[in-house]
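All protein chains but one are shown in place.
== subunit A ==
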Amino acid sequence: EDALLPAPQNISILSTNMKHFLTWSPVMVQGETVRYSVEFQGEYEREYANESWIPICECSLMAATECNITEDISATVAYNLRVRANAGTRRSEWGTLKGFFNRVTTSLTPPLMKVIADGYHLLVELEDMGPAFQFCVLYWKKGQESRMQQKVVKEASSVVHLDTMEAGLDYCVKAQAYVEAINRSSSFSQTKCVRAQGGTSVWL
C-alpha cells in the first residue's frame, strides 16, 4: 500500500467535564470516501510496552472526523494520540496530536442548579455531570454572607435538602463541581436566591 494520502491535519482535543474528543480536519479526495482510524498510547505503553499503540475499535475506518476517547483516557497520565486516513487501498501516514493530553487539563464548567423553596425547606437539584463528579454547595441567608454554610454532594442523582428556612427570609445558593480523580474544581455557578414559603424556582 502506498502512502499517497495526506495525513490528517489540525488534530486537537476537545475536553470538557471529563469527556474527551479527538478531532481533525477532513482529508479531501476527489470521488472517494475517506475513512479514519485512531490509536492511543498511554504513559505505560511508552515506558513499559515498547511505545506500542492501541487502536480504538469504535474509531476504526470511520467516516467521521471526531472520536470519543473518554473510555480510553481512564488514568491521570500523559497520552499520545494519532489518526490516519484511508481511501480504498491507500492510506496516509499517521497524524499525531501535538503534545500529550492529560485529563487533568479538562475544562470544568459550573453545574446547572435548580434551587427549590419547598415550604420551609431549602432544596437544591444539581446537574448530573457524570460519575467522576461531586459538588460543593454553599448556602446562606441573604445579607449574611459571612455565615455561609457548605454541603458536599457526592452524587447528583437526587434532590438535596440544604436547610430549614425561617419564614419570609431569602436564602441564596451557589455550587461548584469537583473531580477527585484530577483534584480540580469548576468555578462557582451563579448565585440563586429563593424565599421561604412560596418561593419559586427556575433552572439557570
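By our rule, a contact is a pair of C-beta atoms (placed from the backbone, for glycine too) under 8 Å apart; a residue touches a chain by one contact, two chains touch by 3 or more; residues count from 1.
Assume contacts and distances are computed from a predicted model.
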Among "Anaphase-promoting complex subunit 11", "E2 ubiquitin-conjugating enzyme", "Superoxide dismutase" or "Interleukin family protein", UniProt-listed name of the chain not shown: "Interleukin family protein"
Touching residue (missing chain; options A:Glu45, A:Glu66 or A:Asp170): A:Glu45
Touching residue (missing chain; options A:Met62, A:Leu112, A:Cys136 or A:Ala181): A:Ala181
Contact partner of the left-out chain, one of A:Met28, A:Cys57 or A:Ala167: A:Cys57
Interface with the unshown chain - residue positions in subunit A: 40, 42-45, 47-49, 52, 54-57, 71-72, 74-77, 79, 131-134, 154-155, 179-181, 183
